[in-house]
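What follows is chain A.
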Amino acid sequence: MRRLTFPRGGIVPPDRKHQTGRALLWNAAIPRTSIVPLLQHSGEPAIACVSRMDRVREGMLVGRAASSRSANVHAPIPGVVREIRPVVLPGGISCDAVVIDMDGEFDLLGKRAEVRDWQSCDRRTLSRLIAEHGVVDMDGSRLPMPLSYGRMDHRRCDTLILNGCESEPYLSGDHRTMVEQVSSVLTGLEIVSRVTRPSRIVIAVESNKPDAISALRTAVRSSGLESHVVRLRVRYPQGDERQLVKAVTGREIPSGGVAADVGCMTLGVTTARAVYEAVVLGIPLIERVVTVAGRAIAEEANVKVRIGTPVGDLIEECGGFRKTPMKVVMGGPMTGHTVTDLRTPITKGTRAVLALTAGEIRGARTLPCIQCGRCVTSCPMGLDPTRLYKLIEHGDLRRAASEGLQDCTECGACGYICPSRIPLVRQLRQAKIRHGDGGSGE
Partner candidate 1 sequence: MSYVGIILTFVLVNNLVLTYLLGVCPVMGASRRIGSSIGLGLATTLVMATGALLTWALRTWILAPLGLLFLQTLVFVLAILALGHYMERLVEAVAPALHRSVGKYLPIVSTNCVVLGIAFVAARADFGPIESLIAGFSGGVGVLGVMVVVAAIREELETEAVPRALRGMPVAFLTTGLLALALLAFDQVFLQNLVG
Partner candidate 2 sequence: MVRDLTRGIFRENVIFVTLIGLCPALAVTTHVINAIGLGAGVLIVLVASNVSVSLLGRIVAPRIQYPVFLGVSALFVTIVDLTMQAHLPGLSERLGIFVPLIAVNCAVLARADVFARQVVPARALLDGLGFGVGFLLSLTLIALIREVLGSGTVTLVAFGDFDGVFAVPRMSDNPARVMVLAPGALLTVGYLVALFSRFRQGPVGHAAGAEDQA
């Protein structure tokens, strides 16, 4: 059978997942200090509801959602609020963070959670539970969950897609989650489908994860969830919502629109699991799976880690640096951001921490553009990155915008493929922000 994929552009970089994709997930140690930013998604920050020297319990609300574009934030560890200070997150967003020093007892860790009979809950209850526990879309749009599916309210959702592509190199957290915790993922999916009531559910996984596919197929059959698992061709950026919807349904999300505009909703694997924990076990979103990889890391692994753990602590957990890293990246190699401060905390949206050696990063020397056109061929959005880049360099943002600047999803395919190593993505990303619409045009 021809494996589904999106029609144009895209690249197939070496995936570098072999190490972490086979190893079991393990739990990181609890950090002594947790730095919990009040904005961990795109939208508005939560309002702190604790103050300095307050004692917090594990899983206690520390930041209350300010609006529907905001999400609750909980204390990942029990302890004392040392301070509330501004932090700069990767990507240059700054917000206040609650800094908690560990102290006191763990209420959730190691305790047997009480299982809620979610089947008897109605839509509104489920939706409220998801929101209360601070679940955000941890993979795609990074919007608070209720908003993410709230867009479906007035439209008919006909397809719910579980996004198990994980097409970006290095990342394998979703892969391990699908293999090891397949039933919680499926339950999370089922809960979301209860809320959005789609007419069909598709589980999309790239064909380089056969063990995940077979685990999902078995679990689907035994759980009786009405859905089918499709294998997609390995191709980056298939995990991007636009490409995924196109690959699975053939529908094209209009420029500036969202999946809901074409009756679809995508759900990330990590998010599905968080939904499960929130609704069924009543555990707020205080930890997530992070891939720690790169040649400079002593022990590459997928680790379940508390939100707010400083990156440095996490790297120590994995044996520290084996070599001097050229740079440390939070997020995937294509879409992530370089961090310079190892005290930067893990947030709900941190999919990976990569410590890359010089050999893994393509040379920094930029050569003149020779108009080879590879970036045009690789752009899944049908843009002409080199032309946009030149227009931006030339200071003509207006023209760049008319040629599709805001359609750029910052997938990084063009920059990856560029033989002259021109920092296309960085430039386009900055120009998008400067042009005003801000963010990814959502």
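FYI, contacts are C-beta pairs under 8 Å (C-beta built on N, C-alpha and C of every residue); 3 or more make two chains touch, one makes a residue touch a chain; residues count from 1.
The candidates came about this way: all candidates are chains of the complex that A comes from, given by their letters.
Computed from a prediction, not measured in an experiment: that's the story for all the values here.
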Given options 1 or 2, the chain of this complex that touches chain A: 1
Touch list for chain A against partner candidate 1, complex: 387, 390-391, 393-394, 396
